[in-house]
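These notes are about the structure you will find just below.
Only one protein chain is missing; all other protein chains are in place.
Per-chain numbering from 1; labels A, B and C assigned in written order.
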Amino acid sequence: MTWQVDVHVVPMADPADWSALDRLLDAGCLRAEEIVAVFGKTEGNGCVNDFTRAYASQTLAARLTGRGGVPAERLPVIVMSGGSEGVLSPHATIFARRAVAAAPSPEGALMVAAAHTAPLPPEQLGRVAQAEMVAATVERLIAEAAIAADRVALVQVKCPLLTAARVREARSRGADVATTETYDSMALSRAASALGVAVALGEVAPSRIDDAAIGREWSLFSSVASTSSGAELINHEICVLGTSREATGPLRVGRAVMAHPLDQGALGRALADAGAGSGGAADRLVQLFAKAEAPPDGLLLGARHTMLDDSDIQHSRMARAVVGAVLAAAAGRTRIYVSGGAEHQGPPGGGPFCIIARS
Amino acid sequence: MTWQVDVHVVPMADPADWSALDRLLDAGCLRAEEIVAVFGKTEGNGCVNDFTRAYASQTLAARLTGRGGVPAERLPVIVMSGGSEGVLSPHATIFARRAVAAAPSPEGALMVAAAHTAPLPPEQLGRVAQAEMVAATVERLIAEAAIAADRVALVQVKCPLLTAARVREARSRGADVATTETYDSMALSRAASALGVAVALGEVAPSRIDDAAIGREWSLFSSVASTSSGAELINHEICVLGTSREATGPLRVGRAVMAHPLDQGALGRALADAGAGSGGAADRLVQLFAKAEAPPDGLLLGARHTMLDDSDIQHSRMARAVVGAVLAAAAGRTRIYVSGGAEHQGPPGGGPFCIIARS
Amino acid sequence: MTWQVDVHVVPMADPADWSALDRLLDAGCLRAEEIVAVFGKTEGNGCVNDFTRAYASQTLAARLTGRGGVPAERLPVIVMSGGSEGVLSPHATIFARRAVAAAPSPEGALMVAAAHTAPLPPEQLGRVAQAEMVAATVERLIAEAAIAADRVALVQVKCPLLTAARVREARSRGADVATTETYDSMALSRAASALGVAVALGEVAPSRIDDAAIGREWSLFSSVASTSSGAELINHEICVLGTSREATGPLRVGRAVMAHPLDQGALGRALADAGAGSGGAADRLVQLFAKAEAPPDGLLLGARHTMLDDSDIQHSRMARAVVGAVLAAAAGRTRIYVSGGAEHQGPPGGGPFCIIARS
Partner (left out) sequence: MTWQVDVHVVPMADPADWSALDRLLDAGCLRAEEIVAVFGKTEGNGCVNDFTRAYASQTLAARLTGRGGVPAERLPVIVMSGGSEGVLSPHATIFARRAVAAAPSPEGALMVAAAHTAPLPPEQLGRVAQAEMVAATVERLIAEAAIAADRVALVQVKCPLLTAARVREARSRGADVATTETYDSMALSRAASALGVAVALGEVAPSRIDDAAIGREWSLFSSVASTSSGAELINHEICVLGTSREATGPLRVGRAVMAHPLDQGALGRALADAGAGSGGAADRLVQLFAKAEAPPDGLLLGARHTMLDDSDIQHSRMARAVVGAVLAAAAGRTRIYVSGGAEHQGPPGGGPFCIIARS
């Protein structure tokens, strides 16, 4: 069987606005049951009390099961990432996949595969058990999708966080949690998930990971993990993008690593990795995906930044504003996916970067 | 008489840290009495309750009058602009000017001139009287500095705002103020000051300006005004940069207009305007100055942005983060001057841009 | 016909949590079709980009039309007020009304009536046309409910606001809007709605109201209006509470005016107004409703407050935290309804206050 993946980027006027998706479905450009994954950027704060993610997800799920006719148990993976700071424009990227009667492209083509894990007990959050849970699912997905480990371009993981209520629940059972600060739990969950990806892809040996390393030992990282935490889920939703030897179609995927938040050269490197050539690159770009974080040592290009010392604005919000602006200036568009909190995702202060382009 | 201007960019570890200035003075690189103006970026919120501006100013003034030996009545113009969001690194740009025994450069050279106005009564803030007060001082400064109106590269104005206390004071005299919202007063003060610059430079006819146009009629603007409001002053501090026919030295100044917050091409245009050539431009750059604002129609490159609808973060803060990141990526440095609130300063959503470079 | 009103206060674990309502319905304590109005406090910022209101409303409406079997055109008025700052605990107050075969209580009893208006064109927001639209509906509701104008205890109005998109829409038709600042539009909408209530109840003569008075002339106010703006609606939802001569049952309603945010004595005055006596008052309390605002002159009890000068936190958020804490301390409970922004609602710095108690 050969697969072909189509990608649609649709604007959202608010977290409940899926009218652009409706138009695609009505026009026959897209069939609801072929949607494998949806990555959205919603306009909440991207932190603990960001309910725009759940609101968008609930509205989308109702749309797909209602007019879309998709059975509830076959809904796509829905990853809503909060935070459209600065120039980032709220939108969703829709991945649809269908079997086609054709040979695979000789050089391979874009493939997407998605799954969810079982619920994560609060006391496992931010610890080795969480990383192991993520790793097992990623390994299964890339095998099924016929993507070699070194051709994986992005592993998107939506992971849970600890709220005050979840901490109380764990403690009521006598269980100890990794942190009681809800905002900190978001970082720990992203960290453990990212190391799970790194293990699955052979980027980090399993023996290097213990509870103390998670969220601390920044020399351990994945170059393709993009993890994002949200209060609206208690398990993980995982989606893999990569070049599959069983896929065809016009879309290619490329990856690079942003060395720091101002690293605009990553766009050219990712286009080259996608084999997309350099002529007319901007026109051929379909979508960009990046992770952002404030350099954790408080320095950028040798000068002090203040993101980590600003108690009025969470530093993940500022990091998204910065990386979003830098990539939007390079690509000439603002409906791009930039997600905050890059713990163990790329080198400290930098992050994974991935593009989809037409060949 | 021929003038030469020197420019020093010094880091600040906090608003009271002037140790880098001390080192310049100690090393004899700079004489305190030659300092004409200091532009700083401090790490407050850049809004109403940002006391980092006043704290930095007070500390600098004490340093200059103390160890610097400068009489209080001859202190330089000190413009502290709050807000080092994103990658912007707190720093100060020091302009020193001295008479030299040399002929002026044939093509002119960087010149700086500065002055302050009388106190502005609260009821004049945001109205025509404020614009007129600014215009009169700008006209005087460019004449004295021998800068043609079309060779002015930047007019920096620090202007007052309304606090709850100032509103009460005005009302106690039976006077009516333009707004009672302190944050809004910052915008009105910047707006009136910018139109004052536009009138002084012939960019806008005086007859076009009335109270209703200030803060509303965005087709009226100056391409070189950079205005910034702060609670720590009750008058205006004004500083003009431009190419003077009576100046010499290695420094040149160039201007451009950013069409929108992502307009990185402005850097090349300003370098060209400075006559700085294109080879090795990054190395020759001394400093960048830009104004930032969120596009007031809520759109950028045809897509929605959310800066104006975010009630948790003032849009001027996000605009600084965006423009700061975009220019830092282009210039490869983060100690650059980006100031928020570009009302009547460049076209809507864009803003004036100025660079200083070695010839 | 005689009416009886039941009131249920239910906790919410998040904006989509209506499990406590489910339990009431399942236990037969409440019939879905008898619900006339629901007032909720959700945990967003209560400002422009607070989507918790719409998320909660959408979830509740789906619940009532789904398992509740309520036809969509007969849904209750749903007023979700954002902002549970400080000790305020997210919850909803459910008003159910049924006809009973009994004589009215001799002194009257709690009654509730609700309706919605037609959509409000953006250019009418904050202007006389909006006040007139609200006034007409309030007059109709109190007549139908047999509540004398002086026995009205609370008129809750949910009103729309201007987003950047709505401003663009109006301008595309050549229409002028009252403000382009979205946060300011929330205040103007609340202001016009409150003056509409004041006119309907004879508190302010219609001739006193013009566009210039709305949001400025604070001597004009209603002592029972509680208005709240949200991006999720484009019309008004209006609900009246009062003592009806055609109602019976154990519930009574009383009103008072908080003179300033620290006025705890309002609780005793409202209990007296309800005829609820003073013995065991805390136990007989069913619910409290209050409006909160930062004193607009920047002073409280003769000393300066900083709420209006804090650019990091909207003053409506702090006002809710203050009034919520003050009333929670007096009443010994935190699931109380405190809504921000009291423009023309009670005297400047104060606000309407209403309690429901068992007789």
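We adopt the following convention: a contact is a pair of C-beta atoms (placed from the backbone, for glycine too) under 8 Å apart; a residue touches a chain by one contact, two chains touch by 3 or more.
Computed from a predicted model, the values in this text were never measured in an experiment.
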item: Residue in contact with the excluded chain [from B:A16, B:V100, B:A115 or B:I234]; value: B:A16
item: Per the touch definition above, residue among C:H116, C:R304 or C:R358 touching the missing chain; value: C:R304
item: Contacting the left-out chain in the complete assembly, out of C:T65, C:S89 or C:N235; value: C:S89
item: Full-complex contact with the absent chain, from A:Q124, A:T182 or A:T248; value: A:T182
item: Given B:E43, B:E181, B:E237 or B:E343, the one touching the chain that is not displayed; value: B:E43
item: Contact footprint on chain B, counting only the chain that is left out; value: 13-16, 43-44, 49, 51-52, 54-55, 58-59, 62, 165, 231, 312
item: Positions on chain A where the hidden chain makes contact; value: 45, 47-50, 163-165, 167-168, 180-184, 296-299, 304, 306, 308-312, 314
item: Sites on chain C contacted by the missing partner chain, in the whole complex; value: 11, 13, 43, 45, 84-91, 261-262, 264, 300-301, 303-307, 309-310, 312-313, 317-318, 321-326, 328-329, 332-335
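Following the convention adopted for this analysis, only the chains that are shown with their structure count from here on.
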item: Identity of the most central chain, Cα criterion; value: A
item: For chain A paired with chain C, centre-to-centre distance based on mean C-alpha positions, whole Å; value: 40
item: Chain A: positions in contact with at least two other chains; value: 13, 43, 312
